[in-house]
Every structure is written in C-alpha cells, then in structure tokens.
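Below is one structure; the comments refer to it alone.
Showing just some of the chains, left in place.
The letters A and B name the chains in turn, as written, and every chain counts its residues from 1.
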Amino acid sequence: MTGATGNDNEGLRAIVSELLDRVRALEDQVEIMQLVAQYGPSVDSGDGKATAALWTEDGSFDAVPFYEMRGRPDIVNMVHGPGHQRLIENGCGHVLTVPHIVVNGDEATGRSYALNIRWDPAADRFWVARVSANTWRWVRTENGWRIADRVNAPLDGTPGRREMFAAPEGSGRRDVPDAP
Amino acid sequence: MTGATGNDNEGLRAIVSELLDRVRALEDQVEIMQLVAQYGPSVDSGDGKATAALWTEDGSFDAVPFYEMRGRPDIVNMVHGPGHQRLIENGCGHVLTVPHIVVNGDEATGRSYALNIRWDPAADRFWVARVSANTWRWVRTENGWRIADRVNAPLDGTPGRREMFAAPEGSGRRDVPDAP
C-alpha cells in the first residue's frame, strides 16, 4: 500500500514536472506579447524612460532609415528628441501587432508589424505614414523578458525587407510538397 | 518511509499551489485579451446586446467626444442608433490592438489602440477616421472578466490624450537612469 502510494506519487510528480514546463512556455509567450504591447503606449505618451525600460541596458533598436539606437540612453534620446515629440504633439499612433514568437531557452525571436499613423487636421482624418516589418530578439533577464534587438523597416518595396519575414527554423513549410 | 512520503507530498503540494496561481494569472491575461477581441466583431455586426454584454451591468464607456455611456442600455442604444448603423452599412471596421494588461486581484487596468477605418466607394479605398488611445478597467465577475470602464479618445494632438498612455505603477521605467 505504501509502495503503491510511492508509485502513484512518482507518476504525479512527473505530470507536475511536465506541467511546470508547459506553464513556463505559456508565460514566456504571454510575457513577450505584453512586453511588445507596451511599446506603442510608452512611445506615444512621450516617456523615454518607460520606452527604454522595455529593452536590455545595451539593447539595440534600428528604426530604418532614421535611427540606429544602441543602449537605453539612445532610446531615451530618440523619444525625448524634437522629431518624436513633434510627431506625438501633432497626433500619432504607433500601432503594433502581436508578434509570432519562437522561444529557445532564455532567448526568443519574432516577427510582427508596426504601423505609424498620423493625424492630418486639414483633411480631418489620419494617414498611414509607415507599415513596417519588425524583427525582434528578446532575452530572459532577472526582471523578465526584455528586447535585445529590434529592427523596424518600412515595407515600401525596398529589396531585402521582405526577407525579414522569412519563416524560422522548424516551421511547417517543409511539409508542403513542391508544386507539380 | 511513510514520513518521507509525507514530506514529498508537502513539497509537491507547494509546487501545485504555486502552479494554480500561475495558471490563474495566465487565464486572466488570455481572458481579458479575448474579451477585448470581441468588441470589434460585436459592434461591426451591429449587435448591441453582444456588445453591451462585454461590460458589467453598470459599466461605463466614453467615446470621446461623442458618447458618454453609463450602463448596458446606453451601449445597446449607441450600437442600434442611426449614427452607428449608418457607419457599418457604409462599410466600417473597428480594429483594436491587444492591450497591455496589469491585473491586481479582481481588477485589472490596461492601455491599447482602436482604429476606426471606413470604406470610401468613390476612392475605392478605405480611410482612417480615427486612431484612438484607450484606457480600460476590467473587473472579475462570476461570469468572468467584464469591462467596468473604457475611455476611447482620438490621438489628434489634443493635450491630455497622450497622458492616457502613461506607464502604470511598477513598470520598469525607474530602472532607467536620467540622461547625463
């Protein structure tokens, strides 16, 4: 009887151990979604520190073709700079989609879109200044997931931009046969 | 042996108890995401009851500067009213992003975007009527999460709108030092 209980416990322990892994995997996905969901509100509120805090201390952010930011102070300076401040004073939304996320241990990579939409008071409507491909690399830190690298580049037909969206390793594309 | 099993059980019980909290936290996030994902389809199908059911009975919805809705009947009336009905008959999409969500017990707050995009048959294209900042307060009810308060205000440069996107308490912005 005691032995049976011991066996039972072993089975239960294995199930719980597997659950821990699955819950961790879910948390990674949701935390990264929520990290990305903070970019727009942070930058559109004009708060450079809140924006920079989404990155690692030495995180990188390329806003092609305007900025090559390296480290949090560069990001703070971009947000507090006259270009960005004028943008949000005139009315602007940085609208990001939920990324496709591939987690690999303490790193993750992803692909998503960012729209830059601006108010035109004369036309009484907004206009879409940019639709950009985004690639991301996130890292797990002791304070949770942070952005290590982000590249944002407008989908304006420039060669090479579409390749940013290439399917990662392990996607199901190999299961699809060549056309006859 | 029996004692060891007892000890083991205690450890397992603690792990399972922690798992319950983590799963609850994930469910909160996903349920709120899914609650918000229903707003657009509900309102664009013209179904006032389905829309109002996303709120608590006395929930509040400010669609600045047009509506100050208090309670579900106000929301039903807005959706069934001639203004909204004409909008969707002419072709319109209420496109919302996934919010940044901060859960605190049985309440949660969040920030996100809402786009209002309309069909222009003469130009054979859509146009962006509004890009709005949204703030949310959700509450846990016996039927799941519901919207208690939502404010939707266009990002057209009006002072005060950008502050809607201010980072909540506990965000990482304090970790970023002042610029030198």
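Here, a contact is a pair of C-beta atoms (placed from the backbone, for glycine too) under 8 Å apart; a residue touches a chain by one contact, two chains touch by 3 or more.
Computed from a predicted model, the values in this text were never measured in an experiment.
Summary of assembly composition: all chains derive from one sequence, 2 are present in place, and the complete complex in the structure file consists of 3 copies.
Everything that follows uses one rule, which is that only the chains that are shown with their structure count from here on.
These two copies of the sequence, chain A and chain B, are related by a rotation of 120 degrees on CA atoms, to the nearest 5. Distance from the chain A centre to the chain B centre is 20 Å, each centre being the mean of its Cα atoms.
Those residues of chain A that touch chain B in the complex are listed here as 2, 5-6, 9, 12-13, 16, 19-20, 23, 26-27, 30, 33-34, 37-38, 40-42, 44-50, 52-54, 72-73, 76-77, 80, 88-93, 95-98, 117, 119, 121, 125-128, 143.
Put simply, chain B touches chain A in their complex at residues 1-2, 5, 8-9, 12, 15-16, 19, 22-23, 26, 29-30, 97-101, 111-113, 115, 127-133, 154-158, 162-167, 171-176, 179-180.
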